[in-house]
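One structure is given below, represented as structure tokens, and several questions about it will come after.
Here the complex is missing one protein chain, while the rest keep their positions.
The letters A, B and C name the chains in turn, as written, and every chain counts its residues from 1.
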Amino acid sequence: MYNDIVIDHFTNPRNTGELADADGSGKVGSPTCGDIMMVTIKVADNRIQDVKFKTFGCGAAIASGSMLTEMVKGKTITEALQITDAMVAEALGGLPEPKLHCSNLAASALHEAIKDYQAKQNG
Amino acid sequence: MYNDIVIDHFTNPRNTGELADADGSGKVGSPTCGDIMMVTIKVADNRIQDVKFKTFGCGAAIASGSMLTEMVKGKTITEALQITDAMVAEALGGLPEPKLHCSNLAASALHEAIKDYQAKQNG
Amino acid sequence: MRRVYLDNAATTRVAPEVVEVVVAYMQDKYGNPSSVHEFGRTVRRSLQTARQQVAELINANCPGEIYFTGSGTEADNLAIKGIVLNGEGKRHIITSAVEHHAILHTCEDLEENHGCRVTYLPVNGYGMVDPASVREAIADDTALVSIMYANNEVGTIQPIREIAAICREKGVLMHTDAVQGVGQLPIDVQADGVDMLTLSAHKIYGPKGVGALYVRSGVKIRPIIHGGGQERGLRSGTEGIPAIMGLGKAAELARLRLPEYGERLTRLRDRLITGLLERVPYSCLNGHPVKRLPANANISFSSVEGEALLLDLDLHGIAASSGSACSSGSEAPSHVLTAMGVSVEEARGSVRLTLGLETSAEDIDYTIDTLAAVVERLRAFSPLGEKGAQHV
Partner (left out) sequence: MRRVYLDNAATTRVAPEVVEVVVAYMQDKYGNPSSVHEFGRTVRRSLQTARQQVAELINANCPGEIYFTGSGTEADNLAIKGIVLNGEGKRHIITSAVEHHAILHTCEDLEENHGCRVTYLPVNGYGMVDPASVREAIADDTALVSIMYANNEVGTIQPIREIAAICREKGVLMHTDAVQGVGQLPIDVQADGVDMLTLSAHKIYGPKGVGALYVRSGVKIRPIIHGGGQERGLRSGTEGIPAIMGLGKAAELARLRLPEYGERLTRLRDRLITGLLERVPYSCLNGHPVKRLPANANISFSSVEGEALLLDLDLHGIAASSGSACSSGSEAPSHVLTAMGVSVEEARGSVRLTLGLETSAEDIDYTIDTLAAVVERLRAFSPLGEKGAQHV
């Protein structure tokens, strides 16, 4: 069902957890499946220095979170905001069709985390 | 489907054919299946001296004709008239249920042959 | 005693390659295709292979147009009920008088219980439907035309392309019961232009208890069995994987063996027909002499009764049938022969001999000899004489 990249990220997810001193934190849930994705970021010089994720969700959700953290580390805020859920799925080599709509929340959670960071900056 | 007695009488039917100088002849047909049974008899001293049958019908019909001829040979007219289709079926060791109602015409054909003989006697 | 099986239209012996596949899907690949784990996923992939194999045999556009069922009969029921009850409200069906009971009795049920109107088209002396009669019968509320590809009793092949073209022109859906045609004839659902087609595994050296319905993409059809939504919602129930995989393999083998297989059967069939008509006086062929299934010979013998003939053949090791194998034990003359205008008596003296993969020329010659002797024996004490009732 899942390809090898997905299975790898599911089995050995990168950057799991929650940054203790996060600059921004985002949490989104899928209304259809009840999945939850949480992303915390550390930002310096307008770049994402560190990122961690937590997931309550299926294998695809876990792999998406893991892949996202790899994709986003070191990127500028502007670059990070351009990452979409579709790009995460693509980086994973594709996800099964029924999984696309519900388990692919990682980019959204990241964007929430960035919004949170920006709000704190401005506030 | 058929027992060994039936198969024997089907394979080697006794007394097939038509007596050339018959004293009586009977022919009956089954309205459900279109089977035809024909029996000819030779009578002397009120006894059936000889008997032959012809059949257009299934295996059970052929075996019934054959069995009937064996049962009836040498019997008096009165005795012969007591033979029923059920008795023929019984002598054959039983017939499959769906065959009972349509292929067991031998006794009826015999009775017709006796009637024919009696009519000739009286006529 | 020699044993000769000439009842391949009733059912066939499962091919060894097929048996192997069936066993593998009972013993090793036993998962449920709906399961997410590896045991299940393996089988799910295989199921798609079987669909592909069947699709290729009839040249369907894609495997997704193949739906597996529990028999050819169920596929026929699904095709007809599934269209008529699909909510579009059309309640007229056109079929023929010589269809299999799976079609005829389904139509009768729809007439009696679902307010449908059914036109049963007549056939000519060869058992053939006139395409013009289909055109005439089509009405505004015609939901479906269902005409069999080839007849199971007399082997006559119907003018399916002509009929399908008329249906297409009139915007009416067309189904064909090709249970007997598949595997013997080069069927091509796209070239033939049919919207639905029924086939059954056990007629092509696959296992009994599995059939398939081809449904052209876009045709709207309702299920008759509800549940877990298998077969994309059209036929619920855990898929009969061993038999389905067997059907897939049987379909592949059938495709690879065509058309040589058809040619070989045709040669043997003609040897049988010619041999019998030459050897046995007052015998005649039922069905079309040329537009007939390669495997089918159906011959009437005057003055003898079919069941007695079959019994005698059986005692000589030859398995044949008269009319269609029927479970009721009834001996009413075949509805097919009756519709063709064959007299009741000739119909009752008919024997169907259907050839198969294992039939040899020696089998054919043994059958000719045996049947000639059997007919002679039975005629000797038939009250009708050898010429039959109409000649008396």
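Here, contacts are C-beta pairs under 8 Å (C-beta built on N, C-alpha and C of every residue); 3 or more make two chains touch, one makes a residue touch a chain.
Keep in mind that this is a model prediction, so the values were computed, not measured.
Counting contacts over the entire complex, the absent chain touches A, C.
Of the options C:251, C:285 or C:310, the residue whose C-beta touches the omitted chain is C:310.
Checked against the hidden chain, the listed residues C:71, C:296 or C:334 yield one contact partner: C:71. Only one of the listed residues, C:66, C:98, C:144 or C:244, touches the absent chain: C:244.
Among C:228, C:259, C:289 or C:341, the one in contact with the hidden chain is C:228. Summarising the interface, chain A meets the missing chain with residues 2, 7, 10-11, 13, 16-17, 27, 32-38, 53-59, 61-62, 98, 102.
Summarising the interface, chain C meets the missing chain with residues 5, 7, 10-14, 16, 18-19, 22-23, 26-27, 30-40, 69-74, 76-77, 85, 100-102, 105-106, 108-109, 113, 200, 202, 207-211, 224-230, 236-244, 246, 307, 310-311, 313-314, 318-321, 324-328.
By definition in this document, only the chains that are shown with their structure count from here on.
Contact topology of the protein chains: irregular, matching none of line, ring, star or complete. Of all chains, the one whose mean C-alpha position sits at the greatest distance from that of chain A is B.
Chain A and chain C have CA centres that are 58 Å apart. In chain C, no residue reaches two or more other chains under the touch definition. The set of chain B residues that touch two or more partner chains is empty.
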